[in-house]
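With one protein chain removed, the remaining protein chains of the complex are shown where they sit.
Let's turn to subunit A:
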Amino acid sequence: MENFLFINFSFLAILGALGLISFKAPIHGALSMIVSLVAIAGLYLLLYAKTLFLIQIVVYAGAIMVLSVFVMMFFNIKSDSLWAKFSFIQMLQVALPLVVFGFLAYWLSLMPSSFEIVPDGFGDIALLGKYLFFNWGFSFEMISLLLTAALVGVVAILKGKNNG
């Protein structure tokens, strides 16, 4: 059953990612990426990361992608194909990550592969919250500072100089 779910979720994730880079209109790419994000949330659930499943659905697929789709609808995007010209340099740039991917896939096939049994409550909200509070408190506060800085920056660049 776990294998069946894993194959389905990973197939949907990869299919959504391929749709993102191959659809012509970016709005179709965004919708296809939402499929990919939800499938990745399913993979989180298979990895016993229940809290991350919730956060991925609510924050990523729910908030970030909806914001992206909303901003895309502001523009009258012409449906001209904005692909790169296939020059030699471009093909070289694509070939390099593919080669690295091939090496990594080969090394992965040599890895021992088995998951251990999870302890009770691994990935639950209560346990993860306590762990976050006691071990990663400073990073958490820095993230809140970063979000505040991003908010101020957005207001500054969109409202500050352009209306004057």
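Everything below uses one rule, namely that a residue touches a chain if its C-beta (ideal position, glycine included) is under 8 Å from a C-beta of that chain, and two chains touch if they have at least 3 such contacts; residues count from 1.
Here is the rule we go by: contacts and distances are computed from a predicted model.
*Asks:* Looking only at the UniProt record of the hidden chain, which name from "Dihydroorotase", "Spermidine/putrescine transport system permease protein", "Phenylacetate-CoA oxygenase subunit PaaC" or "NADH-quinone oxidoreductase subunit K" is the right one?
*Replies:* Its UniProt record gives the name "NADH-quinone oxidoreductase subunit K".
*Asks:* So which bits of subunit A touch the chain we can't see?
*Replies:* 6, 10, 13-14, 17-18, 20-21, 26, 29-30, 33, 36-37, 40, 43-44, 47-49, 51-52, 55-56, 59-60, 63-64, 67-68, 71-72, 74-75, 77, 82-84, 90, 93-94, 97-98, 100-101, 104-105, 108-109, 111-116, 118-119, 122-123, 127-128, 131-132, 135-136, 139-140, 143, 146-147, 149-151, 153-154, 157-158, 162
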